[in-house]
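The structure's right below; bear with me while I get my questions together.
The full complex has more chains than appear here; those shown keep their coordinates.
Naming follows writing order (A, B and C), and every chain is counted from residue 1.
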Amino acid sequence: MGEVHMVEVGEKGETVRQAVARGAVVVSPATLRLIERGALPKGDVLTVARVAGIMAAKLTPRLLPLCHPVRLTSVEVELKLDQQKSRVEIEARATAVDRTGVEMEALTAVAVAALTVYDMIKGVDRRAIIADIRLVAKSGGRSGDFVREGEEEACTE
Amino acid sequence: MGEVHMVEVGEKGETVRQAVARGAVVVSPATLRLIERGALPKGDVLTVARVAGIMAAKLTPRLLPLCHPVRLTSVEVELKLDQQKSRVEIEARATAVDRTGVEMEALTAVAVAALTVYDMIKGVDRRAIIADIRLVAKSGGRSGDFVREGEEEACTE
Amino acid sequence: MGEVHMVEVGEKGETVRQAVARGAVVVSPATLRLIERGALPKGDVLTVARVAGIMAAKLTPRLLPLCHPVRLTSVEVELKLDQQKSRVEIEARATAVDRTGVEMEALTAVAVAALTVYDMIKGVDRRAIIADIRLVAKSGGRSGDFVREGEEEACTE
């Protein structure tokens, strides 16, 4: 009871670690058009969300109690609008040379980019939903590489 | 282009603001049993996720570029296991006496609690998905109260 | 020796406080053109700098040892390119309803926006200089309003 453990990673070797995560914000078609036209009062949703996602990746060990500080060598966050599904699709790719994986950094970047999108549209679309935040690929760890079925195109480099 | 605005809230009155948000982590049935039995190597998932969610609510204005600092008077985070749907259901309730709403605080608490759950189970279930993070109720603002259709039982107090 | 004091502000009344600060990054003409054309490898300098400036204003009491936490109701950061002087001009306006002024919040926003500009151009222009960070106007405090001579158009609202 009450056990809480940060896993010891000191004995692992330093390798290149990469992880790709995805998620989406499901919005109304009217909201999607406003984002596209840059017509929301808080401003340029996609750029602000990218910046917020990148900064959040660097804060991951402050947010998640059992995450190790990690030496990120790169974070990329991409957002694109899917008119058919009326969704803002988000993808984050985190890379590090370290003893531990960067899945949580990629997932945190996606989650905070999605929260930022919601914050910027909530004045017009409070029913928007953050959906399907998931790991789609990882590489570089002892447990072997991973690509989520059906998202093989997301493989790490 | 490149416009970014933090909305001026100085002219609004200070009122009691409350918001309730929900979300879930969809896991495998085997993972759900491990959580229930407290048998995961990183420890007590539900308590750690609650603490992480509460702490993250307080960090909201650091994470989301255009959020105002807000005087939270309470944050509650609850997690429960839904065996039928094989999901960890998360609910957060944020309250403040301030000029601006606390939707983002409640949503951030849910998102970070969900990320913490994922972090603690990823060693056994890397395919778990964070799903359906949404505002279910808010009250106290000028724009009127809100309860999401179908989740009326979540109304604020 | 070694005295350090945070001024007690509890006896002051809560009033609307506003402050405007300005500064600049002096760059080469070639760099200015790259910023204008959005042709720098790190991306959209002006938007990223605005976001960074707004977020830094909220971090002011963490950065400056003797600053009080303050209830910002708005932060605005504007950047514009001055081709004649080959400078990126930065202006930040901070507003709060509080017992203490927001000069440091406005100045911190300008400084961090300027550092962000430098970070994004340093690959092509390491000789760029951050210049003339100054308070240009403040209002709302007991010590009276202030507008810097020669910058009267910057008056607070």
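The criterion applied here is as follows: contacts are C-beta pairs under 8 Å (C-beta built on N, C-alpha and C of every residue); 3 or more make two chains touch, one makes a residue touch a chain.
Since the model is a prediction, treat every value here as computed from it, not as a measurement.
In this structure file the homo-oligomer totals 6 copies of one chain sequence, with 3 depicted.
Here, only the chains that are shown with their structure count from here on.
With centres defined as mean CA coordinates, chain C is found 30 Å away from chain A.
Inter-chain centre distance (chain A to chain B, centres taken as mean C-alpha positions): 17 Å.
Between chain B and chain C, the centres computed from C-alpha atoms are 32 Å apart. Within chain A, contacts with two or more other chains are made by residues 44, 47-48, 51-52, 55.
Listing the residues of chain C that touch chain B in their complex gives 16, 44, 46-47, 50-51, 54-55, 58-59, 69-77, 95-97. Contact residues of chain C toward chain A in the complex are 44, 47-48, 51-52, 55. Interface residues of chain B, counted against chain C in their complex, comprise 2, 4-10, 61-62, 65-66, 68-69, 71, 99.
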